[in-house]
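I'd like to ask some things about the structure below.
A single protein chain has been removed from this complex, and every other one stays in its place.
All chains are identified by letter, namely A, B and C, in their written order; residue positions are counted from 1 within each chain.
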Amino acid sequence: MYFASDNAGPAHPKVLEALVAANTGYAMGYGADPIMEEVRQMVRDMFEAPDAAVYLTATGTAANAILLATLANPWDTIFCAPMAHIQEDECNAPEFYSNAKLTLVPAVDAKMTPDALRAAMLAEQTRGVHGPQRGPVSITQVTEKGTIHTVDEIRALSDVAREFGSKVHLDGARFCNALVALGCTAAEMTWKAGVDVVSFGGTKNGLMGVEACVIFDPKLAWEFELRRKRGGHLFSKHRFLSAQMKAYLTGDLWREMAISANASCTRLAEGLRGHNTAELLYEPQANMIFVNLPRRDHQRLMAAGAVYYTMGGDPATGDPDEMIPARLVTDWSMTNEGVDQFLQILRA
Amino acid sequence: MYFASDNAGPAHPKVLEALVAANTGYAMGYGADPIMEEVRQMVRDMFEAPDAAVYLTATGTAANAILLATLANPWDTIFCAPMAHIQEDECNAPEFYSNAKLTLVPAVDAKMTPDALRAAMLAEQTRGVHGPQRGPVSITQVTEKGTIHTVDEIRALSDVAREFGSKVHLDGARFCNALVALGCTAAEMTWKAGVDVVSFGGTKNGLMGVEACVIFDPKLAWEFELRRKRGGHLFSKHRFLSAQMKAYLTGDLWREMAISANASCTRLAEGLRGHNTAELLYEPQANMIFVNLPRRDHQRLMAAGAVYYTMGGDPATGDPDEMIPARLVTDWSMTNEGVDQFLQILRA
Amino acid sequence: MYFASDNAGPAHPKVLEALVAANTGYAMGYGADPIMEEVRQMVRDMFEAPDAAVYLTATGTAANAILLATLANPWDTIFCAPMAHIQEDECNAPEFYSNAKLTLVPAVDAKMTPDALRAAMLAEQTRGVHGPQRGPVSITQVTEKGTIHTVDEIRALSDVAREFGSKVHLDGARFCNALVALGCTAAEMTWKAGVDVVSFGGTKNGLMGVEACVIFDPKLAWEFELRRKRGGHLFSKHRFLSAQMKAYLTGDLWREMAISANASCTRLAEGLRGHNTAELLYEPQANMIFVNLPRRDHQRLMAAGAVYYTMGGDPATGDPDEMIPARLVTDWSMTNEGVDQFLQILRA
Partner (left out) sequence: MYFASDNAGPAHPKVLEALVAANTGYAMGYGADPIMEEVRQMVRDMFEAPDAAVYLTATGTAANAILLATLANPWDTIFCAPMAHIQEDECNAPEFYSNAKLTLVPAVDAKMTPDALRAAMLAEQTRGVHGPQRGPVSITQVTEKGTIHTVDEIRALSDVAREFGSKVHLDGARFCNALVALGCTAAEMTWKAGVDVVSFGGTKNGLMGVEACVIFDPKLAWEFELRRKRGGHLFSKHRFLSAQMKAYLTGDLWREMAISANASCTRLAEGLRGHNTAELLYEPQANMIFVNLPRRDHQRLMAAGAVYYTMGGDPATGDPDEMIPARLVTDWSMTNEGVDQFLQILRA
């Protein structure tokens, strides 16, 4: 009953098998390994982007920050939702790498609306050299509240960015969870919808720690490479990143894992919907649920060993009827038994 | 016959076994995994430093840059040898993380001399607020030329740093190769010799990609943690870093691997010494050899499949007698057969 | 009829006389001039702060950015009102100097409320190392909307900052306009109300270009000096900054000029209040008025030579009855004739 995060579960066994298989003899370092050759092509194929530059980093924060720095000037402001990971959970990494600032765009269901984005972009740069300049727009897919932008919603935001000459970054830490939920292709969810660069996440979906950075305009590639190295994110024994990503892409393992995570989430959400004290705060669309539960329920769940985060309010002490919001995340390895056990305790 | 780098060889099988073993069930992320608890204690034991703060990063550049940034102010200058990795091979990462600059101190056998360090430190800060201020001293052990500082040499440099109130960083990407060569303890080579923070390398010595950052003064720990996160170097699935480091420390696997790498180097160096066209440029003390060979030898070796870097001069075309310097690095997995084959071709 | 900005008017003739007087013979540079000795003491006297460190910069952006960088770590967030100069009008200078980010705190009448500040400070740092850390609070006095914090309001904000261990910066670009409006002392408006560092503005109040940076805790002084130099803001011929500030402080010239500017504003505001088409957007308390006027009024005023900024909407074309907001700023040199002429044209 571990719902704290999708980065707390194990890697898929195939990922470790791939590491073991890769661990023979010598291989050139720093991305010049032969497995990376294959990965580059596989990512291009998946995104239907034969010219895309493809790089790997080991953390999502690195992927986001380096990609954004490649798009933003130091005097720019980056537009994102107030609850974006780059705003709340990266300890100023985007600002560190880009020297730009962030402008928080009002969001509905954790998604910037095109009108709010346009208003924010209009408001910037009315002051000439005095204010920050318009930089890239960053969209989080799946959002930090578990909702998903439709392809049309992504396109609508990209269109606004284009009006102002801005580029678009997609923070796809949970890219695959969105992709299987939408049932579209990677190309449809990205460059066909106006996205310029993608953090294509693997860590939250069954890898040990790898994200692919997909840059559709190869003219940006060399700057990305320099920024990655300068940030200390270029791996010498790179084959161990490549091998993970190859396993991810082989036989669409990513799809199998994302479907599994989302299915556990759906099962859990249905159970919660059927429970009288539970109030879903957002419509769960991928593998995350935000739900209000009374303190008494939290106490019973936690006593039984359920692990997850609550936001605001101490679940341990206080009025047993007070509602306390919680985040429940399911990963690929979650079993129906785990979900059912959670629901059973909740209903007890 | 792969002598290009000690980051091109495989990880030790025990490292992969440890990853597989760690890959069960859920574990808290971001360094709160139980394996890291063990690792922290094992590193403290190894360094006889019960209060030390211990962190893991996945690359040596990250370890160096974040540690130096924790010691240096943006208006400081960091003192190092001209051939230091932080000067030549990190694409400005130390400057990026610290905003400080580097002062290159003349070196003999790739080691700063205490007199040269004192002169450099005296020369800085004669200009009050106008010039850079004195920041930390960074010592590379093993040096980038394959030589080793004795414990007394480290202490002599630390003593100079102390005269000026500066802290000392040890870039120990090849820490274990030095340790087994000197036959001293980790404590003797570090805090007992005046070192404040250590990049304790694992990647070049048989891990997939882990370095431990050892900070003897725990008051610096929180700043390090923030800088690591802000740099995108805090791993969510941290147990996979912890597991590697635990395998490294268990049964002194690090020692076994370093001894193996150094032994291959010694065997190779002896063979080169006995060869009439080879001129050793530095006294090989760990697992790296710099050697001058005539072009004809390079051509014969490379044609036979030997892989290594030459510096300056194209080995492929030109006067067959022209001497061209090469770097030969041995890693833990190098076999006697590989070394002997190389020597045999050289002598042919 | 020039109401575009208080930085568009002339310097007071006494300021230029002081420059001429200072322009004799040689003087040590970089702040070691004898006039600065006097200035340092005069500022300390004015602020009743015998230990304060006092420095000069030539621009307000420099004063704000360097002071904030002296208080903030790179992983911090600085709390300010959404319309703060540091947010809107400094092209990321605070972020550039500090590497920190800004958190925008909801404001009423352009003033952060203590409750909103507390809520914002509570919301940060709920994520440990993952989110930005709490940095300093920056209060703008006079606000960018022409309102003034009472001493109690400043203290209430400082008290919230203190709850969280944060320091307080006062952006006093219009410090003197606030001081004469409140009728309090510089000490009462700053350190007695919990302020740690002050940008004490001169440029907008009759100097050519000088702000004093007042740092009540002298332990921060050396860092400020290094940051000022590193930013290129340490003047070699410093006596020409010192002379301006000395003229400002001599015989309370600052007071005379601030009273004059505020009086013109009051005269203008009264005239606007009596005009049927004018809607004051904020209560003018210092030397700035924000007022809605119909386009037809703007056109008449501008045709007659009035100079000022409108916000949103083109005054030149469109519905003559549409209300368009304008900012009117009065400086020390504004005459009653100028004000009356403006009002007369408005009423015509």
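Note that a contact is a pair of C-beta atoms (placed from the backbone, for glycine too) under 8 Å apart; a residue touches a chain by one contact, two chains touch by 3 or more.
This structure is a prediction, so every number in the text was calculated from the model and none was measured.
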Of C:62, C:179 or C:272, the one touching the omitted chain in the full complex: C:62
Residue of B:89, B:159, B:188 or B:340 in touch with the missing chain, whole complex considered: B:89
Touch criterion as defined above, residue of B:129, B:263 or B:323 at the omitted chain: B:129
Hidden partner chain, touching residue among C:11, C:139 or C:245: C:11
Candidate in contact with the missing chain, chosen from C:231, C:271 or C:313: C:231
Interface with the undisplayed chain - residues on chain B: 74-75, 77, 88-92, 95-96, 99-102, 104, 127, 129-133
Touching residues on chain C - with respect to the absent chain: 2, 4-5, 7-11, 13, 16, 19-20, 23-29, 57-62, 65-66, 90-93, 96-97, 203-204, 208-209, 226, 229-237, 240, 307
Contact footprint on chain A, counting only the chain that is left out: 30, 73-75, 129-130, 133, 225-227, 229-230, 234
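What we mean here is this: only the chains that are shown with their structure count from here on.
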Greatest separation from chain C - chain, by CA centre: B
Chain-chain pair with the highest tally of contacting C-beta pairs: A-B
Interchain centroid distance [CA atoms averaged], chain B/chain C, Å: 51
Chain A and chain B, separation of their C-alpha mean positions in angstrom: 34
Chain B, residues touching no fewer than two other chains: 226, 229-230, 234
